[in-house]
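Structure incoming, see below.
Every protein chain except one is present and positioned as in the full complex.
As written, the chain order gives the labels A, B and C, with residue 1 at the start of each chain.
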Amino acid sequence: MQLGMIGLGRMGGNMARRLMRGGHHCVVFDMNPENVHRLTADGAVGSSSVDDLISRLTTPRIVWVMVPAGDATEATVESLAERLSPEDIVIDGGNSYFKDDVRRAKALRARGIHYVDVGTSGGTWGLDRGYCLMIGGSEPVVNHLDPILRTLAPGRGDVARTTGREILQGTAEEGYLHCGSSGAGHFVKMVHNGVEYGLMQAYAEGFDIFRHANSDNLPEEMRYDLNLPDIAEVWRRGSVVGSWLLDLTAAALVENPDLSKFTGSVQDSGEGRWTVMAAVEEGVPAEVLSASLYTRFRSRQDHTFAEKVLSAMRYKFGGHVERSGP
Amino acid sequence: MQLGMIGLGRMGGNMARRLMRGGHHCVVFDMNPENVHRLTADGAVGSSSVDDLISRLTTPRIVWVMVPAGDATEATVESLAERLSPEDIVIDGGNSYFKDDVRRAKALRARGIHYVDVGTSGGTWGLDRGYCLMIGGSEPVVNHLDPILRTLAPGRGDVARTTGREILQGTAEEGYLHCGSSGAGHFVKMVHNGVEYGLMQAYAEGFDIFRHANSDNLPEEMRYDLNLPDIAEVWRRGSVVGSWLLDLTAAALVENPDLSKFTGSVQDSGEGRWTVMAAVEEGVPAEVLSASLYTRFRSRQDHTFAEKVLSAMRYKFGGHVERSGP
Amino acid sequence: MQLGMIGLGRMGGNMARRLMRGGHHCVVFDMNPENVHRLTADGAVGSSSVDDLISRLTTPRIVWVMVPAGDATEATVESLAERLSPEDIVIDGGNSYFKDDVRRAKALRARGIHYVDVGTSGGTWGLDRGYCLMIGGSEPVVNHLDPILRTLAPGRGDVARTTGREILQGTAEEGYLHCGSSGAGHFVKMVHNGVEYGLMQAYAEGFDIFRHANSDNLPEEMRYDLNLPDIAEVWRRGSVVGSWLLDLTAAALVENPDLSKFTGSVQDSGEGRWTVMAAVEEGVPAEVLSASLYTRFRSRQDHTFAEKVLSAMRYKFGGHVERSGP
Partner (left out) sequence: MQLGMIGLGRMGGNMARRLMRGGHHCVVFDMNPENVHRLTADGAVGSSSVDDLISRLTTPRIVWVMVPAGDATEATVESLAERLSPEDIVIDGGNSYFKDDVRRAKALRARGIHYVDVGTSGGTWGLDRGYCLMIGGSEPVVNHLDPILRTLAPGRGDVARTTGREILQGTAEEGYLHCGSSGAGHFVKMVHNGVEYGLMQAYAEGFDIFRHANSDNLPEEMRYDLNLPDIAEVWRRGSVVGSWLLDLTAAALVENPDLSKFTGSVQDSGEGRWTVMAAVEEGVPAEVLSASLYTRFRSRQDHTFAEKVLSAMRYKFGGHVERSGP
């Protein structure tokens, strides 16, 4: 199929490449002409503006937007809304808030344009490994896009089949899934990232406990100087905690056992925050997902104001003066 | 009554003073002769060693130990065990672990010596305000100590009587309580401090949210530049969240509205840790008390190793490079 | 001053009474004529509809809306917006979301009508004790309302003055505070309730640990059969954890030491949820406030779906069959 790709960063560029490898035709645009140039070298048709990109697509057009969530995506979708024709399809493949999808889908529907939201997992590994796709939108439109989605997705690969799946149909085993109406794709992706934060934090706390198992204030015969890279590695085989994130942790620890190359200032993207908000809106207790988010907030500050409040109270009731160190 | 006080720091010194104000006789000892000197100036009988202190007490002796919990208390109690006579009473008024009380009480019982554990709250304010006392030990021994305990305790004061209390007996309204057998006093004090951590953290998080209510990344018409000292003050009157800790917070914020005098490195004493362990041993979910403890652990580090693990994973799966700042 | 009060439930009725006791004139309305009748018996001017209420007020009118937050408040404010005149003042004294205040204030401003948001703490005790008021809106309008606010507020009472307050001005010591522009009142009240959840949960966990201190699976010499009403009482005197919430806990435990009259199904109002969302929006870690909210979510379910997922995993990897009991 033919598809226009707007945004050729780490994600968009590789997705276009994977699509072309799969026999699809890509017309591409990026604010940075160098990114366009790199893709045309790989076989894409370049374009110099959104208008130019649109003019090179046959109707009904398919335009995949892969620019940063928030203002950039909003502006791109608005600009497409003004330029595209009824029956054209806009796909937001970024990390948008599902509530924005609902709003945008409604606005585009008023113009006869279809809107599809696709949550994408796979990171820099997706070009070869494929992208796990979580999709929201109306069924006929999503079905129409099936050849593209199937190419982007990982496929069954050598992942062992889930017992009981044999009798079921659907695309989940191929690594892409139509989750529901507009916003459903990004909703599922949002929670996916929330879960990801929780998984990461669970491993991180475990290795932190290992790291301090040799601490001076423990009884001498109960101190252990543990080999963290080896522990991560041994868990990769036969243990209950095996996962792709553990594989990455093992790789990182082999390279740099004390992780001294990292300061520990951890960003969070919107999804973790929105997941906590969704849990609160639904009335679902989400202790672990929240705690994982808060750890990241905390990691980017020298001290919280909350901690100063604690110190101030302690000074007031007990004359306690601050000391540092563990 | 006559009582020997070992340990004349911030707590022990003032407790001896409050006892003398109440008409009791104190024989005092401290490793630091200056502390002894200061108390004798206030009317106490000084002593130059534990042996000297013991020799100045009439039998059955009462010795109140008010030295740092852990090794110092252990050594003092052991040394008293070797020197005292049957029917003498050792009181551990420090912040000992209740399991140590159980062990020590048993060891002293073998020598016919009584052991009483007293958890004490009141901090630097206790001299005038009185000390809230939580007591563990055998009933006749605790009853024998009643005159001392009653003097140390705050008494009813002008605290409004709890409806329904009129028909009850006991000393709780006087601010001291025999909680149960050995260890019970420190057990109740331990949880008291665990609760204290939780209360402090609740206020601290609230003021942290206020402090950031003017943040740049909020919509402009929803930013508030709040007056924190005034908020703490207004809550002191008629609101559900009024408390002594809030009073202290209000006082601290009036002096130093941005709490710039504090770095936010917050110590924890043993009680918070033991409370979490007790909850785990009992199978009681204690989310808030644990979170309050962990905040303090975190406050004393630049970064946790856990955070480096998160950064390492993020780098591995998405090529994410660390950025700092909120 | 003259004031119209719409909504005469537990809060609105008593606020009108307190205002009348303070010499103000109240015109009142409630969907339930009985509530109106009760207030007229106490000296208010009754009215039979919003239109009727408006007609009985002299301009510029002051109308205090004290109906349930959400749809009821929205409808009432909208209906007032259509009926009132420029320079009239609408006060939302309920538990509205501060973002709704910002929106409503803007809408009313377009009609020349002033909007003031007031967060109110004090519950059923407010009639006598006064209401702690947190106020948002424009300064001249809030100043104009000062006589009313002062009457509703607790005043200084016998609460000890905060050291350092002598040289400061303002109304915080009187128990009411203009916090900032529209929404600021409900923002401060929102966090107030978030803090309240945290404080309550801290005590609750502490008493839960006490309650299980006698558990069979603890070593026999470390089991304590604690007297919870007495512990709550003793903490009321001289201890660091004293508070109004503790006073209430002590009263509840005296009446019903095992709290068997309560099932433990705990509601949450919007404020706890919004506080967590505000923390997330600001990037402030709020572990304790979140955990306190989640406890309430959890308390209203037999089992979460999350727990079933855990059981299903355990069954799959270890053949573990569910057992109940602690």
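Basically, a residue touches a chain if its C-beta (ideal position, glycine included) is under 8 Å from a C-beta of that chain, and two chains touch if they have at least 3 such contacts.
Nothing here was measured: the structure is a model prediction, and the numbers come from that model.
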Left-out chain, listing which of the shown chains it touches: A, B, C
Residue among A:74, A:146 or A:247 touching the omitted chain: A:247
Residue among C:178, C:223 or C:298 that touches the chain left out of view: C:298
Interface with the undisplayed chain - residues on chain A: 98-99, 102, 106, 121-123, 126, 129-134, 153-157, 159-160, 162-165, 168, 170-177, 179-184, 187-188, 191-192, 194-199, 201-203, 205-206, 208-210, 212-213, 215, 217-218, 221-222, 224-227, 229-231, 233-247, 250-251, 254-255, 275, 278-279, 281-289, 291-292, 294-295, 326
Residues of chain C (touch criterion as defined above) contacting the omitted chain: 10, 123-125, 200-201, 203-205, 207-208, 211-212, 244-245, 248-249, 251-253, 256, 259, 261-267, 287, 291, 295-320, 322-326
Hidden partner chain, residues of chain B it touches: 240, 273, 276-277, 280-281, 283-287, 290-291, 293-295, 297-298, 300, 304, 306, 317
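What we mean here is this: only the chains that are shown with their structure count from here on.
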Rounded Å distance, chain A centre to chain B centre (Cα mean): 46
Multi-chain contact sites of chain A, meaning residues that touch two or more partners: 287, 291, 295, 297-298, 300, 304, 306, 317
